[in-house]
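Here's the structure, in structure tokens; my notes come after.
Of the protein chains in this complex, all but one are displayed in their positions.
Right after this comes chain A.
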Amino acid sequence: MRIHVDMNRCESHGQCVFAAPEHFSFDEDDNLLVVEDVPADEAVRAAVREAAAACPVRAVTLHTDGTAA
């Protein structure tokens, strides 16, 4: 599973950071930093899915084998 964030949409809400801090964080200026590759760990995947659902501007999409999930 890979994370894609549409940086044109992202408004630094931080909901993804709260849900899955292993994969989302901010730099000093509130720009979002993303660790895109998600390991095959179900707990981590659940947190990443939660992060995608919590984003108020729906900037986070998840892809498996190159397709939207």
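Just so it is clear, a contact is a pair of C-beta atoms (placed from the backbone, for glycine too) under 8 Å apart; a residue touches a chain by one contact, two chains touch by 3 or more; residues count from 1.
The rule is short, and it goes like this: contacts and distances are computed from a predicted model.
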item	value
Protein name, per the UniProt record, of whichever chain is missing from view ("FAD binding domain-containing protein", "ABC transporter", "Reductase C-terminal" or "Phosphate transport system permease protein")	"Reductase C-terminal"
Residues in chain A touching the chain absent from view	11-15, 17-18, 21, 25-28, 30, 53-54, 56, 58
